[in-house]
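Complex shown without one protein chain; remaining protein chains in place.
We call the chains A, B, C, D and E, going by the order they appear; numbering starts again at 1 in every chain.
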Amino acid sequence: MTDLVTFGETMLRLSPPGDERVETADEYDVDVAGAESNVAVAAQRLGLDAAWLSKVPDSPVGRRVTSELRQHGVTVDVAESPDGRLGTYYLESGDVPRGNNVIYDRANAAVTTATPDELPTERVREATAFHTTGITPGLSETLFETTRDLLSLASEAGTTTTFDLNYRSKVWDPAEARAAVEALFPDVDVLFTAQRDAEHVLGRDGDAEAIARGLQAEFDFDVTVVTRGSEGALAAIDDEVYEQPTFEATDDHPVGTGDSFVGGFLSRFVDGADVPTSLEYGAATAALKRSIPGDIAVVTPGEVESVIDGATAAISR
Amino acid sequence: MTDLVTFGETMLRLSPPGDERVETADEYDVDVAGAESNVAVAAQRLGLDAAWLSKVPDSPVGRRVTSELRQHGVTVDVAESPDGRLGTYYLESGDVPRGNNVIYDRANAAVTTATPDELPTERVREATAFHTTGITPGLSETLFETTRDLLSLASEAGTTTTFDLNYRSKVWDPAEARAAVEALFPDVDVLFTAQRDAEHVLGRDGDAEAIARGLQAEFDFDVTVVTRGSEGALAAIDDEVYEQPTFEATDDHPVGTGDSFVGGFLSRFVDGADVPTSLEYGAATAALKRSIPGDIAVVTPGEVESVIDGATAAISR
Amino acid sequence: MTDLVTFGETMLRLSPPGDERVETADEYDVDVAGAESNVAVAAQRLGLDAAWLSKVPDSPVGRRVTSELRQHGVTVDVAESPDGRLGTYYLESGDVPRGNNVIYDRANAAVTTATPDELPTERVREATAFHTTGITPGLSETLFETTRDLLSLASEAGTTTTFDLNYRSKVWDPAEARAAVEALFPDVDVLFTAQRDAEHVLGRDGDAEAIARGLQAEFDFDVTVVTRGSEGALAAIDDEVYEQPTFEATDDHPVGTGDSFVGGFLSRFVDGADVPTSLEYGAATAALKRSIPGDIAVVTPGEVESVIDGATAAISR
Amino acid sequence: MTDLVTFGETMLRLSPPGDERVETADEYDVDVAGAESNVAVAAQRLGLDAAWLSKVPDSPVGRRVTSELRQHGVTVDVAESPDGRLGTYYLESGDVPRGNNVIYDRANAAVTTATPDELPTERVREATAFHTTGITPGLSETLFETTRDLLSLASEAGTTTTFDLNYRSKVWDPAEARAAVEALFPDVDVLFTAQRDAEHVLGRDGDAEAIARGLQAEFDFDVTVVTRGSEGALAAIDDEVYEQPTFEATDDHPVGTGDSFVGGFLSRFVDGADVPTSLEYGAATAALKRSIPGDIAVVTPGEVESVIDGATAAISR
Amino acid sequence: MTDLVTFGETMLRLSPPGDERVETADEYDVDVAGAESNVAVAAQRLGLDAAWLSKVPDSPVGRRVTSELRQHGVTVDVAESPDGRLGTYYLESGDVPRGNNVIYDRANAAVTTATPDELPTERVREATAFHTTGITPGLSETLFETTRDLLSLASEAGTTTTFDLNYRSKVWDPAEARAAVEALFPDVDVLFTAQRDAEHVLGRDGDAEAIARGLQAEFDFDVTVVTRGSEGALAAIDDEVYEQPTFEATDDHPVGTGDSFVGGFLSRFVDGADVPTSLEYGAATAALKRSIPGDIAVVTPGEVESVIDGATAAISR
Partner (left out) sequence: MTDLVTFGETMLRLSPPGDERVETADEYDVDVAGAESNVAVAAQRLGLDAAWLSKVPDSPVGRRVTSELRQHGVTVDVAESPDGRLGTYYLESGDVPRGNNVIYDRANAAVTTATPDELPTERVREATAFHTTGITPGLSETLFETTRDLLSLASEAGTTTTFDLNYRSKVWDPAEARAAVEALFPDVDVLFTAQRDAEHVLGRDGDAEAIARGLQAEFDFDVTVVTRGSEGALAAIDDEVYEQPTFEATDDHPVGTGDSFVGGFLSRFVDGADVPTSLEYGAATAALKRSIPGDIAVVTPGEVESVIDGATAAISR
């Protein structure tokens, strides 16, 4: 039985090496990037049995994604499509004042036509937890319906459902996103949301704690996790609110930080740990990710624990 | 005034370095590839004033294409679209028995919505020659119409129209292609076609000479050029047929050979040279291309002439 | 249930890029290389459920191997050792007259202490087939015993046992090798051997057919496959002998050709195909491997079938 | 008509990748570097029609420079010399305490023999502005005369002349430089100078404002811009002095910062903007350059405006 | 006559490029790393005639080490072994919170069997100074004896003996190390030790000065140098104690900092300079090393002097 089943789109990420520009670079580094598969990899590497469901083209390009995910031990259970394309995105990273620029080329990906009957729904029913994000229902009408159906069948089967709001302004506008995700919330047990998304998409205000308690109250989540960038994260559960500061980390590779937080959190939470422990694990995984190229947290439990223990950076030899 | 105006799609080409595979490579080489822009670059480098018309996304990815083409001196005169994508293709090259494998991801490119009013049609009217290929009308209904309109207005303006049949089985089927290109032929002055396309798309038979004379007769072309892969090329003009063997060349970088032939041919033909001279120039440019990575013939007139003169390969120092 | 379980050492392969030399190169390409895991990957990619058993250090270096193997879908079921090292080998490839030079650094690898109680022997008992090679028993006294025990328990459980003689002169001398492998032959059902190894290690003479029949008679194998380098392969089964020529292929990446042959053969044989079909699949897989960097046949069933069908090398687009 | 014509030497820049050293690196990154062409590229990319005049060897090495400049849209109008060489320079970059080390190999470049009759002087006469630097007249007696003649004919034709003092201690000593540039000042309308050059070459003292006003008074410039490294820049025009602080930026790629400032300034100034606007544009372009490898500001107007608007560095997606 | 003879193990260092991980990188950078050869290279580059004695396999892998050391001018005088291996180590560097991780694979290196009769002991007798470290006697019983014998014969011959304690927890435990090095101390003239090693291995306490004076008193060293990481170093000689702060430096390439300090110190000390001068040279060499990839201080005397003089980081051109 799988501990954690995830569902969503995974793209090929193309980025110029070093500080080079998309316009002038002669080669692009290739990485594999998807919010839900990022979570699956982090959780698998940190001890869970994780699976990723999706739909990809039956081509070397599709296999570029599935091969890399399998490498981390994730069970890849995807529909292979004879026709569709794989979404891609270009990432250009620059130091101050350039920042990180994302150029999506993700329309019409094979996954946008994925329906429940193409997917191994039995896995979802038998899993301990099912995870997806607010990106997936924004990618197509079909994907909204598939996401809704998977959350619903998970819910009925007693699988814990976890959902990261993950608003993407290049995918849809806040009002559309709000309508869609609020329609899904009845089947969601654990919500992750950035404070800024709670404000701009869900129309919340107040401080992070107020936001967490308000969402908790309105949508009856078991756990509501609000992340606040460099200010850390906070989780509401029953009557308690727990805070977790960030661990010190480089700015070098920020893409994927949020997914690594969720993956680290779930690696303990789905295994039965309490919320403070899960938050700490999430924050340490996120910190490590920021030192690692690509979208994925290539980490070990020992490394996460070293961060939590505040192990010094002296060379070990 | 421009000597040669071309119109068509140009894609980003992504290829694993060396003999690596798309599925497992960690970086992809980036090149710029389009049948018509390949012709424009070769012709420009060999002495013409060449321009390339198209429509690209207004983004670093779109500029990846326009910058590289401008580098070779080509005048880039394109509509910039706020929304569309740039077509891409994956090229995987392997030695025997693997061969070269092309995986297109070109649907819904910005260019597929290009209409004449977005393009600098005055350039076409004022040019000595206008060139496009049988790929372009296959990419969308809009592009069929735009191609037809550009050929028509060129024809009316007295601009010589040149057309490379260039059948792509991954774009459309032979019957569709035949209907479309035959509808364009009345406005075409110079036709280039591979013998196999003449057979499988246009339904011709007989040897290359018979095919050239037959097309000439039926469609009233000024010049009909039939290429035969490693067996060389042949051109029918008025009552004459001229043959041109290939020059010896490596198999290392075959993609773009045909476009380089056309670009080399036109660099002389549009400048007023006779057909045998143009054929020889085309064949030598094509041979050089096969030693050069990417889709584009990065050559000089001196190099083309060395190939024609059969200069030996001893190190010159 | 696994279709094919393999057991053996897998090393890190370090090779200077291109034609560079080990002595002067500034970086080495990293690949994963082991006779039995090479077979497992080829078989898995061509349709079987394959597993690889071994023992590796519990370190990033050990994970360098297990991650890459999992990427191809192989089930990796290994003992992780707190202390041992991972064997490495340096491969330097040069064109004529340099050739390929292998420098082993494989002594004292973690795997040399692997005993059956550290391994998932139940997998072997439940598998359709079990495969190992004549390298493994040469690596340590412990590994000779473990190999013997695994073959024995497979045999008892009704699992078909397959064995590739694979003599390595840098591991042991011919007399030692002969004594060891002949002690294992009673539990071997299918033998693969190069003709030169049959001669120099097993002391056979005559042509390949005589050798196959002789081994068959003496050791009562179900199938005896004799490979003859560029001259192809031949298999004796019951009273029949089947011959299979090689498919045309480059000399670029010869390391791993033999394992790819075995992997391709077993992908069909273990699935119930007859010997001629299996031979043909093995030969086509081996030909494809020679165009692919590294030790591993990164191939698909479609590619193998294209080689068998003699598909031409024209660019498909 | 060209908006901005520039004239000067452009070199090939060879630099070891990353933190490697010239002495031990196995490959060098290749970039194109010249004070005046750097200005032309920045100005062209930010909206002007810019041209670069020079003299280069008629060889692949010369074309390495002209091709890269054309890529950014600059009109390249150069004399091609059958004999001369292209100047090169080695750049080694190291973090603290190493710093950036420049090793010139620029003597006897083809450009050092460039005379006005080899250059398209009509372009200078018809341009809105003409720009060169204090490096050019230091490279040879001939170039001093050519610089003087071009400034003079620009002046006569009503073309605004702009001049960046740009003292290079490896080219000449301060006294020589002073004599030469002061001989050119009568034909200069807009002067750019670093405060340290104003002090050490032109013998000025006082604070930046005093220096600007003093130069303005003595040489009757229309605008005098004094740059002060990390402390920003300042411009005197008529009775006003405007100050512009620097924008926050990395130290990673400082070479070319000054030229990017001038290019950014001129992109607005030549287009008719006022001095404060031009200063702000210059400072933002300079800040962006510091995040971009090579000598050239590969920027867009949108990026410059984002810096001016203080857009945050959050990932946009 | 050699100024400085060193003896010890040198390994191949394999490290993923940039921030990549050992587990997932596709190529490793190759460097040459050994505490004593690092010292020899720094000292040679800074003016001494330095030699390195060791034992390496007679193979391309052994030559990878000897070639790179000779490149810096060091006299390489090694026994070449037909059988042994070369030790390797994997270095993975990551920004905060990852740090630098060293994975040794150094057991059973050829050098572990080196005996004095295989080495050019006459070189040691004739040298001005002989240097080794506390790593060498920890690698094998044979190497403990060889180290003891070389120190003893140097001592008898009047060669100054210098010794860097250099405790490695992955080689032996503190008690073993203490017993071994204290047995060598009677033949040591100059001791270098990190303060933490003096505490944890030699059981010292108090501040650095107390430690230096205590060791000096107990073991009768001529000079005792105690290093304190970012807090600088301190040397006791006769009744004086001299302090030396560190120079500002990046954290990018810390591996080899300590050896560079010793090499810089000895380059002056062995040449007759006083201790404060030697300390300053050591500290400046160490600071430069931190900006240079690999284990080795690829520096010049001029660069060291620039650091001492506090030359600014402005671009020199």
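To be clear about the criterion, contacts are C-beta pairs under 8 Å (C-beta built on N, C-alpha and C of every residue); 3 or more make two chains touch, one makes a residue touch a chain.
Being a predicted model, the structure only gives us computed values, none of them experimental.
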Hidden partner chain, residues of subunit D it touches: 14, 17, 21-30, 59-61, 63-64, 67, 85-86, 88, 90, 92, 101, 103, 105, 107-108
Touch residues of subunit C, complete complex, unshown partner: 18-21, 23-24, 94-102, 104, 168-170, 254-255
Missing-partner contacts on subunit E, residue numbers: 67-68, 70-73
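Quick note on the criterion: only the chains that are shown with their structure count from here on.
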Innermost chain by mean C-alpha position: A
Centre-of-Cα separation between subunit E and subunit A, whole angstrom: 46
Separation of subunit C from subunit D, taking each centre as the mean of its C-alpha atoms, in whole Å: 62
For subunit C, residues that touch 2 or more chains besides their own: 26, 67, 71
